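Excluded from the complex is one protein chain; the other protein chains are retained at their positions.
Our next item is chain A:
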Amino acid sequence: MMLKAVILIGGPQKGTRFRPLSLDVPKPLFPVAGLPMVQHHIEACASVPDIREILLLGYFPAQQLQQFVADMIAAYKIRIRYLQEYQALGTAGGIYHFRDQISSGNPDAFFVLNGDVCGDFPLQEILNFHTSLSTPSLITIMGTEATRQQSTMYGCIVEDKETHQILHYVEKPSTFVSNLINCGVYICSPDIFKRVGEIFNSRQDFYSCEDSEGTESIQLEQDILMPIAGTGQAYVYTTDRWWSQIKTAGSAIYANRHYLQLYHKTKNERLAVNGPDKPTIIGDVYIHPTATVDPSALLGPNVSVGKNAVIGAGVRIRESIILGNTTIQEHSCVLYTVVGWNSTVGAWTRLEGTPCDPNPNKPFAKMDNVPLFNAEGKLNPSITILGCNVTVPSEVIVLNSIVLPYKDLPRSYKNEIIL
C-alpha cells in the first residue's frame, strides 16, 4: 500500500487570531511542547508505515518554510515538500490545484490534515477503517463528540450509526444539528479528484467570464463535503482521543499541556526529569537541550522552554511557553504566559494570564474561542502574551495582557493590549 499526506497550513492572512505570535513566525511553525505546531502533524503521519510523501500546502512565501522542511526531512527520513499556492485557493482548492502532485505514484489513499487542529490523531485506525469498508469511501472524516451548545461552532456530521455513512453535513449551523463534529482530519480516495473537478467546473460556469478572479477558491467543508454527504460515499470515523483547535495565542498553552502529556506514550525522552544540579520539575516539562536553567528554579507542570533560553535563580514557571533566546531573571514568577523570542524579563517580576480551558465538568466540552473584548468593551481575561523582543523591567506585574513585539515596557500592566 502506498499513502500520502497533505497538511493544509494556510498563509499570512489566515491565523490572525494567533497574533501577536504569528507576527514573527508563520503560525504553523510556532513551537508547542517544544516542536513547531505542524511538526506534530508530520510526526503523526510519519508514524504510519505506508506513508511515502508528505505535502505541505499553503501560501506562505516558500523561503519561510525552506529550513523547516529540510529539518523535517532529516528528522523523519521521508519525502516532504512544500507546495505554495499562488493565491488563497481555499481548503479544497489547493488540493485540487495540486492534484497531479498528490496523485503521482498512484497512492491508494491520502490523508488531509488541517494545520490548525491538534490532537492525538489515530491515523492508522482511520486508515484501517477506511480501507475495510464494504462500499468504497471517497472521503472518511475523523469526527469527535462535542457538547450540544458548542457543536454549532464546528462542522456538524449526521451519521448512520450502523454503516457510519454520513447522512448530512453542515458547517457551523445556526441551530443544533448534531454533536458529532468534524476534526479537520480526513482520509481520501484518489477518486475524489473527479468529484472535485465536477464541482469546480460547475462553479466556473456559475461565475461568468467577466469575474475570473477568486473563483478557484473551493472550501472542502462547504463545497465538497456537503454535496457528498448523503450519497453513500462519505463516511465518518469517530474518535474519543484528545482533539482541539489552535486558533488563538491562548490556545497554544492548552495544546502545549496536552502534547506534553502525549509524550509519555512514545516520546518520554523529550520530558525533563529531576536530578542533582538540575531545576526542580513538577509534571510535564520540555526544556530544549541548549537552554540554561538555574538549579534553584521550579518548573512545571506544563512548561516548554525553547532554544538558548536562560532561566535565572529562584524562577517559578507554570503552564507557560518560554520561546528561544529569552531570559527570565531571578525570583520571577511566570504563570499562563507565552513569552516571545529574544525577550528579557527582569527580576521579581510577575507575568500572569488566565486560562480559557474547556469546562472540566462537561464531558466533551471544547475550548471556547472567547472574543478578545467582552460586551462592555473590556479585554476578556486571557493568557498573557509577550511578542518577540519585548523587555519587561524588574518588580512589575503583567496580568492578562498582550504585548506586541519590540516593546520596552515602562511599568506594570493589567488587562491591556500594549502596542
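As a convention for this text, a residue touches a chain if its C-beta (ideal position, glycine included) is under 8 Å from a C-beta of that chain, and two chains touch if they have at least 3 such contacts; residues count from 1.
The rule we apply is simple: contacts and distances are computed from a predicted model.
Novice: From the list "Integrator complex subunit 11", "Aminotransferase class I/classII large domain-containing protein", "mannose-1-phosphate guanylyltransferase" or "GPI transamidase subunit PIG-U", give the UniProt name belonging to the chain omitted from this structure.
Specialist: Hidden chain, UniProt protein name: "mannose-1-phosphate guanylyltransferase".
Novice: With respect to the chain omitted from the figure, which of A:14, A:97 or A:316 is a touching residue?
Specialist: Checking each option in A:14, A:97 or A:316, the one touching the absent chain turns out to be A:316.
Novice: Which residue from A:97, A:350 or A:407 sits in contact with the chain not drawn here?
Specialist: A:350
Novice: Out of A:153, A:199, A:379 or A:397, which touches the unshown chain?
Specialist: Residue touching the chain left out of view: A:397.
Novice: Which of A:333, A:356 or A:385 sits in contact with the chain that's absent?
Specialist: In the full complex, the listed residue that touches the missing chain is A:333.
Novice: Which chain A residues touch the hidden chain?
Specialist: Answer for chain A: residues 313-314, 316, 318, 330-331, 333, 335, 347-348, 350, 352, 395, 397, 399, 414 touch the chain left out.
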